[in-house]
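Coming up: chain A.
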Amino acid sequence: MSKLWFDIAHLLAGGMLVLSFALLYQDRIAAVINVFAVQAIMLSLSVAWQALVQDAPHLIVTAAIALVVKGFVIPTALHQIIRRLEIHREVEQVIGSGLTMLTGLGLVALSILLVQPVGEVSIYVREDLAFALAVILLGLLMMITRRNAITQVVGFMSLENGLILAATGAKGMPLVVEISVAFSILIAFIVFGVFVFRIRERFDTVDVSALDRFRGERRDA
Partner candidate 1 sequence: MALIVDLLMQAVQMALVVAIAPVVLGVTRKVKARLLRRIGPPVLQPYRDLWKLMHKEAVLAHNASWIYRTAPYLIFAATWVAAALVPSYASGLLFSWSADLIAIVALLATARFALALAGMDVGTAFGGLGASREMMIASLAEPAMLLIVFTVALVAGTTQLSAIATIFSTGSVGLRVSLALGLFAFLFVAVAENARIPIDNPATHLELTMVHEAMVLEYSGRHLAVIEAASALKLVLYFSLIICLFVPLGIAGPGAGMADYTVGIAAYLGKLLVLAVLLPIGETSVAKMRVFRYPIFVGSAFAAAALAVFLLFVSKGF
Partner candidate 2 sequence: MIGPAEAVIVIPAVAVPLLAGVSSYRLGASLNILACTLTLVAATALLFGEHPRSNLLIIDDFNIFLIILTTFVGFTTSIFSATYLAHEIEIGRLTPLFLRFYHAMYQALMCAMNAALVANNIGLMWVGVEVATLSTVMMVGIYRTPEAIEAAWKYFILGSVGIGLAFFGTILIYLVAQDVVGDGLPAMSWDLLVKSAPMLDPKLLSLAFVFLLVGYGTKVGLAPFHAWLPDAHAEGPTPISAVLSGLLLNVALYALLRFKMVLAGNPAAINVGAIMVGLGLMSLVFAAFMLYRRRDIKRLFAYSSIEHMGIATFAFGMGGPLANFAGLLHMTMHSLIKSGIFFAVGHIAQVKGTQRIAAISGISVTHPVLAVLFSFGVIAIAGLPPFGMFTSEFMLVSSTFARQPILSIVLVAGLLVGFGALILRLQDIVFGDPTGKAHPAQASYVPAYVHLMLVLIAGLWLPEPVVEWFRSVAALLG
């Protein structure tokens, strides 16, 4: 296929990476959710593009799921939650965003370093892979640098975006659709959990006020 097609694929993947950085940078929850929605849409675009490139129609399903579930349903749900829990102005970071950014850059460098040296695998898959890996690592980074449950969920979801990106990048990989469905269910569970257990603050406890005394084997037991 012509080079252009790959460049577009790269563009989309690169766009996701940039959005991951935006996620890291953002510290107001509402904004974070919006950025994530954009990333999800970007993902669905790139998946759709892959479907076109690999002429694998079933990938369209994945793209659709990504668009609908992660682009619209979940963001709206999250917006509702934060409104319900009155934390939409919450600003919470463990380490300053500047440092986070630097770490993020380091991670990107690392992932490129890891994937770059070319083997038999065709070049563009490689570079796609580098982007995907970077997105994953950044998502993980986001999960551990945010105290707020919602932002952590978002971090996990962007990690999962990276996974889908990689999976769809792998030509002719079976079960991709099923797996993306499974992941969406998983995320639904998490969001559901956040909602039901009313996790206001962090993943540490289901409910700070009620549970600090209940963490397994308290020191003072």
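Criterion applied: all candidates are chains of the complex that A comes from, given by their letters.
Quick note on the criterion: a contact is a pair of C-beta atoms (placed from the backbone, for glycine too) under 8 Å apart; a residue touches a chain by one contact, two chains touch by 3 or more; residues count from 1.
Being a predicted model, the structure only gives us computed values, none of them experimental.
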Fill in: Candidate from this complex that touches chain A, chosen among 1 or 2
2
Discussion item. Per the contact definition, I'd like the list of chain A residues that touch candidate 2 in the complex.
Written reply: 114-115, 117, 119-122, 125, 129, 132-133, 136, 140, 143, 156, 159-160, 162-163, 166-167, 170-175, 178-179, 182, 186, 189-190, 193, 197, 203, 205-207, 210-211, 214-217, 221
